[in-house]
Each structure stands twice: as C-alpha cells, then as structure tokens.
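Here it is, the structure, as structure tokens.
All protein chains of the complex are present and in place, except for one that has been dropped.
What follows is chain A.
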Amino acid sequence: MKATGFILASLASLLSAGAAYATDVKIGVLNDRSGIYADIAGEGSVIAAQMAAEDFKATDKGINVSIVSADHQNKPDVGSNIARQWYDTENVDVIADVPTSSVALAVNEITKEKNKIFLASGPASSDLTGKACSPNTVHWTYDTWALANGTGSAMVAQGGDTWFFVTADYAFGHALERDTSAVVEASGGKVLGAVRHPFPGQDFSSFLLQAQGSGAKVVGLANAGGDTINAVKQASEFGITQGGQSLAALLMFINDVHALSLEVAQGLVLTGAFYWDKNDQTREFSARFQERNSGQKPSMIEAGVYASVLHYLKAVEAVGDKDAAKVMAKMKEMPTDDPLFGKGTIRADGRKLHEMYLFRVKKPDQSKGAWDYFETVATIPADKAFRPLADGGCPLVK
C-alpha cells in the first residue's frame, strides 16, 4: 500500500494555542492513482482535499487536518483492506473520493460498520443512495441516475429512441445501463440490446460492430475514463456516426475530451456536475488547482472532493467535535454552500442535491484553446437532477 502522509498542522498552530479546543481530523483520499481513472481523480483529488483544508483555514479554527492517500487499483479487495487499516489502526476519520463503484460499495459497508464518514465523490452507482444507502455516506457529485436522466432523456428528445449499450462489466456499468434503460423506456424509447465488455478494455471494435449491426439509433457507452476514450476513438474510426447512429458517452469527463481532442469528441452530449469555466469562482479555483495539478483543470470528481471536504470541515467546526453521528447530522441539517457547486442540500439518504448540466463538446473552431471544451446546453435544476427520494428504495427513509 502506498500511503503518503501530508500534515497540514503546522508548528505555528501548536504554539499559538489561540483556539479554545483543537480537533484532529484525519482524511484518507482513496482512489485510483495509477490506472484508467487516475487522471479524473488520483493525485488531483488529494490536491483538492488539501486546498479545501487550506481555503477553510482549518488550523486557525482549531481543526488540525491531516490528509493521507492510497491507491485502490480499482480492486474492491485492495480498497477494503486499505479502508479497514485506515479506520482500525491509523485513526482515519473520513474516507473521501473512491471512484470505481465496486470499490465504493465495499468502502460504504466498512464505513457503516466502523461508524466513520464516507464522502463519495468519485463513484457513480446510484445504489449508494438506493438499496445500499448508509447513514454514514454522502454521495456528493453525480450518480448513474443523474447521468441517465440528463443524457438519456436529451437523446430520446432528439429522436434517438432506440438504444444499444456498450457496458463496462462491473457494478458501475451495470448500474448506468440499468438507469439509462429505465429513462429511455420511460420516455417511449426502446433498448435493442447490450454487450458487456471486460473492464478495463482496450479494443472495442467487436463491441462497436455489434452495436452497428443492431441498427439502434443511439449507441450508449456505459463506461468511463480510459474505456470511454478508447471506445469513442474507435467509434470514430469505424464510422459509427457517419453511418447515422449517434454516440452517447453516458459518463464523460473533461480530461477524457482533452485526451481525445476536439476533432474526435466534438458534438458529444454529456451530463456533468461541474465545469471550470462556469463563473468567476470556478475559474479562480480552477486556475489555482491547475497550477498545482501539472496543468490539468479539475474534473467534476476533484471538484466534488474539494466541496465535500469543505462542507465536512464546516460541520466539524459547527459541532466542535468529530463524532461521526453528530457531524453527519450537522452536514445534512446545514445547507451546503461552496464556490464550485453553489448552494445545495444533503438529503436523508445521503444524496447531495445541486444543479446538473447538459454539455455539448465544442467544435474545434469554437474553442479558444486547451480546456475550452464544453458549451452548456441545458441546466437541470437540483430538484429534477436526481432520483426522487421515494424511488431509491433506501431503507433509511422508509
């Protein structure tokens, strides 16, 4: 296990002893640091958590934040071991991020069992606030229901009423395919078929050929990161869109577009929770972040890590203690307000509510340069963006 300690608590804060109390908070950022999701989360998420602690001026408020990080390699067993070790022997209070739904579902269970806090920004599966919901988890940034709702209904509204899915064969892909199928069928469309590809994959040609052969109007890519990049690149090679089919990248990050280039990615419609060029506050944060993250703008996952850690620290300050139950209650009671997602709330099932956006990838001649990639097509209000509380089947709200 690679665990690198990062101690923010400075000597000065110990000497000053100005605050009436001092709470030591240890945050573990657990994600993929070397594989196909390392650019959309990875070290960037650690930087985002550090920036949250710095911007909050935690030390001045009597909260000593230390941040550790580790690589779960997208494997549930590796992630579970790290989570247990962190909670049991390293006094970690909070685990943040955890992309890869299969790992996140495992961490979700362990966090509940150990009565700690899980700030999920990376994972997508809507089960985290559905049947697997936990009183100890906040699902911050997005989920498969929101993606399906955004991109799925937009595509059907444009006439894409028959679908074929190319799905990553694990918890996330299955959840995304399930949620999108539901949206397509509810909007009067039809799902003609699906093919499950091994995760991670490299060659998607046979799956794309099957999608082509299905005659569906829309080929839905229910995968992410490196898989989506390879699939979109090869879809363009095999002339999927020239053949009259539309491509729906159901989960796409700005880093994926950067890797694909606008020539290949242009015109794709995607749903996201954050775009760096939204307003002055997001631009200001993103410029600072980019400087520290080797020139990469923040992905929505990294933005979510920043905002969720910030909200957690506010709750710790308000409670004056880091007791998991009290802090979680505070987090759900206090409205959220941060520079990246604006105002929002956290629902009883742990779902963070905020606006979602339907973006379209710009054409090369519309873009002013690197990272100027998205135009906003529609804004989905917070109360419409996520699955209604009653439909999730979360045992906490029955």
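Following the convention adopted for this analysis, contacts are C-beta pairs under 8 Å (C-beta built on N, C-alpha and C of every residue); 3 or more make two chains touch, one makes a residue touch a chain; residues count from 1.
Basically, contacts and distances are computed from a predicted model.
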Among "Branched-chain amino acid ABC transporter permease", "Heme exporter protein B", "L-serine dehydratase" or "Nicotinate dehydrogenase small FeS subunit", UniProt-listed name of the chain not shown
"Branched-chain amino acid ABC transporter permease"
From the list A:61, A:84, A:196 or A:278, pick the residue that touches the absent chain.
A:196
Which listed residue (A:23, A:223 or A:255) would be found touching the missing chain in the intact complex?
A:255
In the complete complex, which positions of chain A touch the hidden chain?
34-40, 42, 169, 195-198, 200-203, 205-207, 209-210, 212-213, 225-226, 229-230, 233-234, 237-239, 243, 255-256, 258-261, 263-264, 294, 296
